[in-house]
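A quick write-up on the structure given underneath.
Missing here is one protein chain; the remaining ones are kept as they sit in the complex.
Chain lettering (A and B) follows the sequence in which the chains are written, and residue indices restart at 1 in each chain.
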Amino acid sequence: MSGLRAHELSRRFGNRWVLVRVDLEVPAGEGLLLLGPNGSGKTTLLRCLATALKPHHGTATFEGTDLWAARHALRDRIALLSHATRLYEDLSAAQNLSCWAAMGDYRPDVPALLHRVGLDGTGSKPVRAFSAGMRRRLALALALVKQPRLVLFDEPFSALDPQGREVVGGVLDELRGQGATLVLSTHHASLGARFCTRAVRLEAGRIAWTGPAAEARDVVADA
Amino acid sequence: MRGLRLVLAVVRKELLLEWRDPSRLTGLLVFSAALTLLLAFAMPGVHVLPDVAAGAIWLGLVLASTRSLDQSFRTEVENGALEGLVLWPVPSLVIFHGKALANAIVLLLVAVPLTALVFVLYHPRMHGSVVDLGVVLTLGCMALAAPGTLVAAIATQARGSSALLPVLFFPLVVPVVLAATRATTLVLEGDPMDQVGAWVKLLLVFDLAHWTLDGLLFSRIVDEG
Partner (left out) sequence: MDLPPLEALPLTPGKAVAVLAILVIALLNVRAGRRPWYLARWEDAFGLVGLCLLLDGQYMGLVDAPRERMMGEVGRILYVHVPSAWLTMVAFTLTCLFAIGFLVTGWRSLDLLVESAAEVGVALGIVLQLTGMLFARPTWGVYWDWDPRLVSTAVMLLSFIGVLTLRSLLTDPDQRANLTSAGAILATTSMIVTYFSVRWWRSLHQMQSSPDTVASPMVLVLRINAFAMLFLFTWLLVRRWRLARALAARDEAPPLPSAEVPA
């Protein structure tokens, strides 16, 4: 079964094309490293792949079905992790997870999920009192509620301490082990390369370079 | 069945948010209580207060609803939760009906103490039954909540949304204020001509139209990419 494919994927905002004819192919169960300077279109690409944005030109398919046309069915399998954490500030970590799960008809093991991202013991403290790193980890647990087949991760390692990176790395390894397809957008090529086989560098919304993830480090100086 | 379960899950989330931050609801109560007090001073004299009691209730509710609707969408846009919901496998219609139902419940939670307060301060007569009053209050709150939820969803996408919300909302609910106030007055003062049914019917039609039509418009505007 083919994984994620994009053909000439393009998107504009107002009168500016921010994504221009992007061709991608990520075989099922593999990881793609998405590199590029700020404003190069990484986030827009991820949002298009997550069905948050409708492409203005070209198509993207996941497991053979068109993403936008079949978005209502596919959203069950796709998780987008971005700087928008989707968290309700006044709810506790466990309440956030259980509320979101109920709204999607999922029945996850909430304590186990919290344990997996190292957030057990936060009790009834509202998310308002969490640090940025804790929020990122809780957002990751939230994405795991879906048991996604395609994980789109915007800046997975930002705002995280070494321990947090360890947690996120562990979860990413686990997801790959379960056969999920990953797309990681990051400035830290060296941190992301471990989970990916291929890498792509975006510039001005276009693909400027593509190659094995291991070589990506030579293309991009680590931030 | 699944749809209903999901709607209830959205309602539960909304009410949990209200529960975890009680200042939102108490704020609404204080707001409407202060308004009731002010309105009494704006009247020509205490002798007219029993006649304007129903109007005081509904004016208070409409003004309080602009605040509660604004709050209900502020929590959704704060961390991108609304977009998260759209990307969650839950139909937009469910999101709309869940949020609208929760907003109706919050309004009812304001309406009950507000009505009690108006009874204490304005001394209206009470000829009808409490059940009738409850039916009118429920239908009226639902008639405010559905268009309100849609308008709040529209307004949050624009700059200066809290100023825009009343501009779009007030013209829309003129019939609700009219029908609900008439119906409440008839319940309070007695209904010798048997007119209350017509007003309740109007509220019902308004409810039906908005609880069905507005959900479709909501889906169209939140999930258009």
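Operating definition for what follows: a contact is a pair of C-beta atoms (placed from the backbone, for glycine too) under 8 Å apart; a residue touches a chain by one contact, two chains touch by 3 or more.
Just so it is clear, the model here is predicted, and its values are computed rather than measured.
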{"item": "Touching the absent chain when the full complex is considered, from B:V46, B:V130 or B:I221", "value": "B:I221"}
{"item": "Footprint left on chain A by the chain that the document does not show", "value": "8, 10, 12-17, 20-23, 56-57, 203-204, 206-208"}
{"item": "Chain B residues that touch the omitted chain in the full complex", "value": "147, 150-151, 154-155, 157-160, 164, 167-168, 170-172, 174-175, 178-179, 182, 198-199, 202, 205-206, 209, 213-214, 217, 220-221, 224"}
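Heads up, the rule we're going with is that only the chains that are shown with their structure count from here on.
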{"item": "Between chain B and chain A, distance of the C-alpha-averaged centres to the nearest whole Å", "value": "38"}
{"item": "Residue ranges of chain A touching chain B (in the complex, touch as defined)", "value": "50-54, 68, 72, 75-76, 78, 80, 82, 84-91, 95, 99-100, 102-105, 126, 146"}
{"item": "Chain A partner contacts - residues on chain B that touch it in the complex", "value": "2, 5-6, 9-10, 12-13, 16-17, 20-21, 75, 78-81, 83-91, 224-225"}
